[in-house]
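Comments concern the structure below.
One protein chain is absent from this view; the other protein chains keep their places.
Here is chain A:
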Amino acid sequence: MNRGTALLATVLRAGRGRLLPTLLLAAAALLLQHIEQTPLQTLQASQFDRYQRLAPRPRDAEPVIVVAIDSQSLATHGQWPWPRDLIARLLERIQGGQPLAVGLDFVFAERDQQAPALIAERLPPAAGALLRQLPDPDATLAARLAVAPTTLAVVGLARQLPGARLPVHPLPALQLPLTVDRALPQFSSALASRPELQAAAAGEGFINATPGAPGEHGERSILRRVPTLAMIRDQPYLSLPLEMVRQALGAGAVVAEPGSAGMQAIRIGDYRLPTQANGELLLHFGKASASYYLSAADVLAGKYPPATFADRFVIVGFNSIGLQDRVVSPLGDSLPGVDVHAQVIESLLAGTALRRPAWLPLLETGALLAGGLLLIAAVPALRPRYAVFSFSLLGLLMVGGGYAAFLAGRWLFDGASVTLLLGPVFMALLGNTLIAADARRRAAERHLQRSREEAARVAGELDAARRIQMGLLPDPGQRFAGESRFAVGALLEPALAVGGDYYDCFMLDRQRLCIAIGDVSGKGVPASLFMAISKTLGSTLLRRHGDLAAAVRDIEGELSRENPAFLFVTAFIGILDVDRGTLDYACAGHDAPLLRRAGRVARIDTAAVAGPPLCALGDYPYATARLQLQAGDLLCLFTDGVSEAGSGDALFGGERLATCLAALPEAAPDALCRAIRDKVREFEAGAAPADDLTLLLLRWDGA
């Protein structure tokens, strides 16, 4: 690991892996609180657009008709601006159907340039006199406007422009709390129609779509918010579509509902729309439709019966490429600006708008903190795969919750940004989890490696110990090579690497053969060490003493002298006069040997002289007995590794050993040892041997 990754790991693991995620979470919360200043704003806006595309506002009723100055109208009646008497005629056609309200999406700021009086000024006075007698088009339009409540458009201006004119129809009796007043868009100036037209119209509504600093986040291309209420030179005005509705309702009062930081809704008559604090409406768009667009040329030509306009809101506006810029809705539709007015009216009548009150961003921050703390608590305790699962689930919950909130009540909850901001927190947590898992795995590997090395080392030492132990045991075939009076075979197989059994066989002199077998209590290293002492001490003392019983008592005495672990040894020791066939023996708690004579096997009766194991009492007066062998007799010394070899609960046992010995053919003793060993292993049926297995066979062949 180089220094860079080590530093990274240290940072990740600080505070038990929770410090960095907590800091990241705090940063995420701060970021979410000020999302307007971050690129995340774009993500949030497009997420809200996705909601709308998933469920656009249904447009069942068509309360609005747009009479559009379209390409066909321009082809028929010539270039814009049209003479105002033509507009008056258009208005007359519409008014014939008794519409609820009419709105003109134009500002007639200057005099009609085609007014006969203006043309007359460029003619000789005689020719102009006739023209001067023709009606003034502005006067004609003003007269037409006065027939029914009509709303004119106003453009709010941030600064004084030449030709600027203030509107003259402010909202009546509107009491605005200071907080609302301050939150609303403020225009110091405006561009309104000529005074005589203003005077003839019933109301004026502004048509600014994006007041303030439009497009400061690149939002100019997609229209999501429209203002409802604005202050023009400290006088309150509604937007054009809302003013039309107010006029239809009898030009009553409007209520701006105050919220925690400004406005929260606007009420016109019985209709109510939730708004942002600055009075902006988050418009829930419906799919674009051409069905309510009528060409102004067709209307002028009388193609539609007057009933077409009955009980409808009629907006006259542009729908022609080249006359005005178009807006793009969140649904992806390219719309003429006048369509936005129609959608505002529809929304007000249905009382539906997108809702994102001031507390909703706080809820998002709360969700972020709750989710983050949950991750910080849970991820370090989980396995990596469940950790990933937990984060996916949380993200799914946040994003799904956002969709659900929109579908249920048009709430704009930004689950995507919350999930995105939880990402770094989770990555830091997961990184730490993975580092911890990796460290554990490495530690486990190191530990395993150490265990293996340790095991190999111990095995090596045990192997050495085994070779030393086996080296202590004599090889009878080698030791008695060329001997004709008797034959000895022996075999020892420890249950563990080293064991506590031993055997011995040696000539005390030319005539006397000493055989011994022993079994130290227990097995493994402690038993093997005691075995080595017992065996060496035994052979030494037996060679020194003439008397077997005295030798055995001496062996016990010497062994007991240094025996802190209180081990003891069972042993059978015999001295055979190889010329006469007399066997003197002593038994210290050991199994009585078997004797095969003429095909029959019997146990030597050691009961009369048998004592407890060596070192069990420490001062037992062992005695010896004598047995006369016959030529061909086979003596079988064994340890409990043979008699107590187990298979399940059953033991091999003395009886089975006797039967086995009886059945064996005449053969060299070492071959017979192997045959018996094979029988025992067969009986164990593959089970690990419980104890050391030792056999010593002596055949006396006579002098």
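The rule we apply is simple: a contact is a pair of C-beta atoms (placed from the backbone, for glycine too) under 8 Å apart; a residue touches a chain by one contact, two chains touch by 3 or more; residues count from 1.
We take it that contacts and distances are computed from a predicted model.
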| item | value |
| --- | --- |
| Listed names "Indolepyruvate ferredoxin oxidoreductase beta subunit", "Anti-sigma factor antagonist", "ABC transporter ATP-binding protein" or "Sarcosine oxidase subunit gamma", matching UniProt entry of the absent chain | "Anti-sigma factor antagonist" |
| Hidden-chain contact residue, picked from the options A:Asp60, A:Asp270, A:Asp509 or A:Asp649 | A:Asp649 |
| Given A:Leu617, A:Ala631 or A:Ala703, the one touching the chain that is not displayed | A:Leu617 |
| Residue in contact with the excluded chain [from A:Thr352, A:Thr570 or A:Thr694] | A:Thr570 |
| Residue numbers in chain A that touch the chain omitted from display | 519-523, 566-568, 570, 589-592, 607, 610-613, 616-617, 620, 640, 644, 649, 651, 690-691 |
